[in-house]
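One protein chain is absent from this view; the other protein chains keep their places.
And then chain A:
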Amino acid sequence: PEMARLVHASMAQWNDYHHEDEDVDGEERDESGVDYKSTGRDSLVFLVDASKEMFIMGEDEEPSPFDMTMQCVRSVYTSKIISSDKDLVALVFYGTEQSKNPRNSFKHVYIYHDLDLPGARRVQDVDGLRGEKGAQVAGETMGSGNTNLGEALWCCSNLYSDIKLRLSHKRLMIFTCRDTPHGGDSERDRQARTKASDLKETGVVIDLMHLMKPGGFDVSLFFCDVVSPPEDEAELGLQMEPCGKLEDLQKRVRAKEMKKRSVARLNLCLGEGMNVAVGVYITALQARKPNAIKLYRDNNEPVRTKTRLYHTQTGSLLLPSDTKRVQVYAGRQIVMEKDEVDVIKKFSDPGLELIGFKPMERLKLHHHLRSAVFIYPEEEMVTGVSNFNPFFTMCSVRNVFALCKYTRIRNSPPRFLALVPQKEEVDDGQAQIAAPGFHGIFLPYADDIRTLDTPQLPTASESQVDKMKEIVHKLRFKYRSDAFENPVLQQHYRNLEALALDLMAPEHIEDLTMPNVNMIDQRLGSLAQEFRDLVYPADYNPEGKTAPKRKPAEAAGGTEKKPKVEMSEDELRGHVQKGNLGKLTVPVLKDACKQFGVKVTGTKKQELIDALTAQLTK
């Protein structure tokens, strides 16, 4: 579950971004902008080798290739459930003893899950194939037998063609640790190659997720002719190493599993007649809990909501054109047509317009409004890349950012972006950790910056700063942006999972946002006390409320929460006569009521005052 969680919920609710700002004007809400309706569904088939070799445990208790694959499949299932619940996924085994496919026309191919939405049950199914027990289950239900990859691929191509929905992105991942699946049977090799090329012709992208095998995995023996050619030449070298670790495998699967979708395709206009086609992508955006749906009580089926506008007087239904928009200022209604409200927001056509360049240090850290976007040349366009490249390279060399005016869609008001060049970075395993392109940082307008009264306070002395440095030093860690899960989301999905599977209790989540207080205290030792002695006087309590009145209460430490201020009857009568009971606080009034045996029904201040006044003016 630990590893699964890494990918679990990985890209939750990208589609629900527009709930972030409850913007009535509806402007800029679909920043994620991906319309799945028009692009069709994504689909992914896991084609997993189930031969004996897949079940051999690695050294040092390393999980078997099969086990690793199942963990990956599970994490993709759960992440799909959360992030893109319209995507279709299938799980097919090859090299099995048993066969299970429509009409069982393909031997040694076992369709475990056909192409469909993943759900809680499927996650549970895959869980059942994990670990030692899972291997046993797999052995019993499917067994290991002959391999005919060609048949398996054929079977997969039927899965795709049986789907009546429009599929936009079709991907097939082969998980295996055998580089010569047919053991030299050239007829079967040929058959598999032909079937693979048939699949590729219908737009299926075939990836190889090859796993470590003793003696190394040689892709050139067979699989190089099966898989789809890489996106670019550079990638070719990177993917040739087999995965030995689950993390690597997951990383690799994750990088491939999501189709990159741009939120906009625009021209970056350098000047009159100088346009470079670019795509705008989102790489970091707050994931949110999805909206609840309404279900019919009797059958738990979702109900549809229909919103209707109707006229209060006549009861007749109104069309949008029967309405107008108003805002009221100084008591006057200002009326506009819906179209006018929209067109007011139009400034220029969609695009990125270069204003000029600034040195990088001019980009202020605190000029942050919302998640940045990522700008990359349109890959399909050769000229996009070749014209983008010099521009990109020089911005990077000169350490400048390009200031651009950004209009995302037709009626969106302009925002200014700082385009910051990002050079490509790869890790030791040659996996890309930072993609090359521009980060587009949204810059604030004058209205977005607030003027603050800054307090004038004394500053720390050198010895005080030095002590704090020791503290900072003790608590250093290496921050990684993907190391923290959102506990709110995790808890929510864990709850749903438990309900869907009738579990007794949801799986426990570890809240990584909580400070590890024990560990911190231990590491700091006496440092905290030493710093406190340096900066605080003995009688200062930094944890007390800002108002000092709380202090005596805490000092008393008794059972009483608040010291009771007994008020003499005369005092109270005085207040009543002067009519300034209202100056007393509610607790004092309540105490006074108790003290004088006044019965009050409500707790509102005026009710207390009225009751007291009634009592004392008798």
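The rule we apply is simple: a contact is a pair of C-beta atoms (placed from the backbone, for glycine too) under 8 Å apart; a residue touches a chain by one contact, two chains touch by 3 or more; residues count from 1.
Following the convention adopted for this analysis, contacts and distances are computed from a predicted model.
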Any idea which of "X-ray repair cross-complementing protein 5", "Probable cytosolic iron-sulfur protein assembly protein CIAO1 homolog", "Phosphatidate cytidylyltransferase" or "COP9 signalosome complex subunit 3" UniProt assigns to the chain that's been left out? "X-ray repair cross-complementing protein 5"
Which of these, A:G184, A:G215, A:G273 or A:G597, touches the one chain of the complex that we don't see? A:G273
